[in-house]
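Below are the structure tokens for one structure; questions will follow.
All protein chains of the complex are present and in place, except for one that has been dropped.
Then we have subunit A:
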Amino acid sequence: MTQNAAVRVRGLRKRYGGVAAVDGVDLDIARGEVFGILGPNGAGKSTTVEILQGYRTRDGGEVAVLGEDPAAGGREWQAKVGIVWQDGGAAQELTVAETVRHFARYYPRPRDAEEVIALVGLEEKAGSRTKALSGGQRRRLDVALGVIGGPELLLLDEPTTGFDPVARRQFWELIRSLAEEGTTIILTTHYLEEAEALTDRLAVISAGRVVAEGAADTLAGRARARATVRWTEPDGTRRTEETDTPTRTVAELAARFGGGEVPELRVTRPTLEDVYLRLIGERDGQGVAS
């Protein structure tokens, strides 16, 4: 178990001033998994990830990342954990290639700098100074610096914030290719679509606690939830029916329409967004979902 667990967290707690930012989080993440941490702003996502990075100290609980306590992680441990930072920290006056090659020197078994630059799609910008990069390109450089050491585990905190849709899709491809290479990936995001597209499993954090955990398509009973069947009657009236047995409803409709097409027929289950809003709404006691 411990051999194959990339991350094991029990009862993690962190307070800022008098406020609990993380209030008893448990997580188990297997090696090779792509794991998402979802939650509203201020829910404790970033704090949790920063504790896993070893950047922030914790007030309570047990944390093991690749079998070691991040608070005591030495250089060998740091060489195995790649971090993609959310903002800045790359020298403006160095070129992309110079920066990546320089960071490669810090690691005992770095990946080839040119290969990593190609992996993040910055070949054409290799000779450009960092200050000349666009926001999306700079984020790719951040990813390049996160993976240059050939990490076993990669931690990304809201990696696609501020990306346009095209850049986001390209970024997803990059994450998928890293996952295919066997890298364990943990990312926080507040884009539900992104969590659904990328992660094997995810945890929803709200007010410092994990309120649901599982695969995106089965999260919080999503696959078993009541389905909604929508269609339009011949006289133009739109009809909606919530049911536990959508197949039967559709069969009845088909019979009623004499085997012809049922106009505007749609069968839907709750989206991840529906589930998510219900989860964080419940915690806030605001009843966002109806």
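Note that contacts are C-beta pairs under 8 Å (C-beta built on N, C-alpha and C of every residue); 3 or more make two chains touch, one makes a residue touch a chain; residues count from 1.
Simple rule for what comes next: contacts and distances are computed from a predicted model.
Participant: Just by its UniProt name, which of "Spore gernimation protein", "Transport permease protein", "Winged helix DNA-binding domain-containing protein" or "ATP synthase subunit b" is the chain not shown in this complex?
Facilitator: This omitted chain is identified in its UniProt record as "Transport permease protein".
Participant: Please pick, from A:V9, A:V25 or A:I83, the residue that touches the omitted chain in the full complex.
Facilitator: Missing-chain contact among the listed residues: A:I83.
Participant: Looking at the full complex, which residue from A:G42, A:G67 or A:P108 touches the chain that isn't shown here?
Facilitator: That would be A:P108, which touches the missing chain.
Participant: Take the complete complex as the reference. Which residues in subunit A touch the chain that isn't displayed?
Facilitator: Interface with the chain not displayed, on the subunit A side: 1, 4-5, 16, 28, 30-33, 53-56, 75-76, 78-81, 83, 85, 87-91, 93-94, 98, 102-103, 105-109, 111, 145, 149-150, 152, 181-182, 184.
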